[in-house]
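All protein chains but one are shown in place.
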Amino acid sequence: MSKHQRELIARRAAWEIQNGFYVNLGPGIPALAARFVPEGVEAVLVSESGVQGFGPLHHEHKGDRDLVDAANEPVALTPGASLFSSVDAYAMIRGGHLDLCIVGGFQVDERGNLANWMLPGRMVHGIGGVMDLACGAKRVVVAMEHRTPAKKPKILRNCTLPLTGLGVVHRVITELAVIDVTPQGLVLREVAAEVSVDEVCRETEAGLRVDKDLKIIQV
Amino acid sequence: MSKHQRELIARRAAWEIQNGFYVNLGPGIPALAARFVPEGVEAVLVSESGVQGFGPLHHEHKGDRDLVDAANEPVALTPGASLFSSVDAYAMIRGGHLDLCIVGGFQVDERGNLANWMLPGRMVHGIGGVMDLACGAKRVVVAMEHRTPAKKPKILRNCTLPLTGLGVVHRVITELAVIDVTPQGLVLREVAAEVSVDEVCRETEAGLRVDKDLKIIQV
Amino acid sequence: MNKVIPDLKQAIADIQDGATIMMGGFGPCGIPENLIQALCDQGTRQLTVISNNAGTEDLGIGLLLRNHQVKKMIVSDVGQNRTFEELVRHGKLQIEFCPQGTLAERIRAGGAGLGGFYTPTGFGTIAAENKEARAWNGRHYVLELPLRAHFAFIKARKGDPFGNLMYRATARNFNPVMATAADVTIAEVEELVETGSLNPDEIHTPGIYVRRVVPGAHNAKPPRAEPEVRK
Partner (left out) sequence: MNKVIPDLKQAIADIQDGATIMMGGFGPCGIPENLIQALCDQGTRQLTVISNNAGTEDLGIGLLLRNHQVKKMIVSDVGQNRTFEELVRHGKLQIEFCPQGTLAERIRAGGAGLGGFYTPTGFGTIAAENKEARAWNGRHYVLELPLRAHFAFIKARKGDPFGNLMYRATARNFNPVMATAADVTIAEVEELVETGSLNPDEIHTPGIYVRRVVPGAHNAKPPRAEPEVRK
């Protein structure tokens, strides 16, 4: 996966962030999306570390040991910020108060099941906040590469890895496509420029219906 | 019930308050006990209105509309006070963090059941905090008159009024006696000066065992 | 982000007959009196009100009761309120009483996305009637379910345009938890301050919970700097 492709996914994911939204961004590609929030969109980043209203540090600032995001990276507060405990952070997350959560993914399937916390053969280091986020946010968008590093599909009929959440995903954004989870199964809404529908279908194990208003991904 | 007798009960109840205790006092006689805390005993009053560390207003101060106790009476903060929400107040109360709660009572029975919120024929105005307090404090002491205004016993074999809590009472303090609830039933620990054990038993429906170290109530 | 609606009337205009509304307050403290007055003026009816108490005859929810706007109350302790008594006596008001801590916790569960919880409070009393019970380690618990509302009326000491709120003394009470458990939370603030002027560590209600901020036109109490502290 090239840096360029990751950035393309992040750029498209950033379009999911609407004005006035409270948003949680997972590590990796989702966190990248913060850089590409469309002009004029004012959104508030919320972290399970216990802060809402933060952003990247100015590069001249070396950070504050007491203030990190969920990836333990130092951040800066933005005006209107507030701070709270972990209990309150998760009450907020689980209680449906986040408008949007963008997470990474290992696998997504036709019913919106998500697997993104445990890989076979790797030691498990924990669950963290992703199960709460996946089941608590009003809208869950997965931003991930379309295929595994071994070029296997990640959008499947059924997830085979241990699940993070059952039927939690609303939309998947990859370098090839934007796909929605609907009660009738997966619907292809957008394809990347210079990518054919056939190619997306080939790289996707799950069945895809094609939106009659199919669009080209704009980033 | 004379004012003098109510004060006697409150004076004895105040001896239950030990140094370092966090204490909740119900309205009526229990609240009176705050005036008689023994010298040298430093205790912190906790109210379900969301404050710990308060006391009566100085008489020259007319009170602060934003600061009341559970009876909606204006109070003053004492040094070391802290303020919190109702959710936090009841987490504290229910979670066993109060060392002592002194409440009034309509009836107490042999198994420590308590009735103190609902009288027959009277309109019910609510439950309030008393059920949480009764089941949550480390120690629940009932401070009440020994008999009803109609001179009926209030310490019974079985409560007949709607209960506040099941098996919650540790000790009952009246103008006649101090009685403990034990797994073997009620035990008479102290009698008022110039009151005989026989008189206490006569005024008590429940069976009473007499402590072999029976004492005279000191107030 | 600017959630300020200067006009009380406009702030509650979308509340319709039959709505469920949470209202903060404990005794005389922290009552969203301006929002309640606006709701009286608007005349919205058949309301379900979730509240710790019912105000007095002339303050808070008492006004709505007197106006016959309330169909049902889920409440802990109404205190002495003659209007309330008469409405109940004449079958014009449905009441569901909750122990105060259970009321707070049910609202919290509603705001925190929990399905239900087991509390020891009220086990063996009529407050637990028709509710499931369960024991762990010899202790008995009652299953209680979450509460949510269409709207929450919140009273705060200070608020900023992001909806961040701070409360004062025991005027905090049910306000922060109710702010979390409604589809639309409307906060009236005694003082509207600029974004960035509240210390983020000291904010009681983060802005995410608040949809609208209204400066309270009138406050029953004079705002004071500090409560008395006895030395």
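By written order: A, B and C. Residues from 1 in each chain.
Keep in mind that, in the parts below, a residue touches a chain if its C-beta (ideal position, glycine included) is under 8 Å from a C-beta of that chain, and two chains touch if they have at least 3 such contacts.
It should be emphasised that the depicted structure is a prediction, and the values quoted were computed from it without experimental measurement.
Asker: Can you say which of B:G53, B:P74, B:G105 or B:P162 touches the chain missing from this structure?
Answerer: Residue touching the absent chain, from the options given: B:G53.
Asker: Of the residues B:R12, B:R94 or B:H125, I need the one that contacts the missing chain.
Answerer: Going through B:R12, B:R94 or B:H125 one by one, B:R94 is the residue touching the chain not shown.
Asker: Which is it among A:N19, A:S86 or A:T182 that touches the chain not included here?
Answerer: From the options A:N19, A:S86 or A:T182, the contact with the absent chain belongs to A:S86.
Asker: In the full complex, which bits of subunit A touch the chain not displayed? Write them out.
Answerer: 47-51, 55, 57-58, 61, 64-68, 72, 76-79, 81, 83-87, 89-91, 93-94, 113, 123-132, 135-136, 162-166
Asker: Of the residues in subunit C, which ones touch the absent chain?
Answerer: Residues in contact with the chain left out: 105, 109, 112-120, 134, 136, 139, 141, 145, 166-169, 172, 196, 200-202, 227, 229.
Asker: Spell out, residue by residue, where the missing chain touches subunit B.
Answerer: Touching the chain left out of view, subunit B contributes residues 20, 22, 42, 44, 46, 51-53, 77, 79-84, 88, 90-98, 136.
The rule is simple: only the chains that are shown with their structure count from here on.
Asker: Need the most distant chain from subunit B, centre defined as the mean of C-alpha atoms.
Answerer: Between subunit B and the rest, the longest centre separation is with A.
Asker: List the centre-to-centre spacing of subunit A and subunit C in whole Å, with centres computed as mean CA coordinates.
Answerer: Inter-chain centre distance comes to 35 Å.
Asker: Quick check: how many Å separate the C-alpha centres of subunit B and subunit C?
Answerer: Here the centre of subunit C sits 29 Å away from the centre of subunit B.
Asker: So what's the Cα centroid distance for subunit A and subunit B, whole Å?
Answerer: 55
Asker: Among the residues of subunit A, which are close enough to touch at least two other chains?
Answerer: none
Asker: Identify all positions of subunit C at which a residue touches two or more other chains, and write them in rising order.
Answerer: 108
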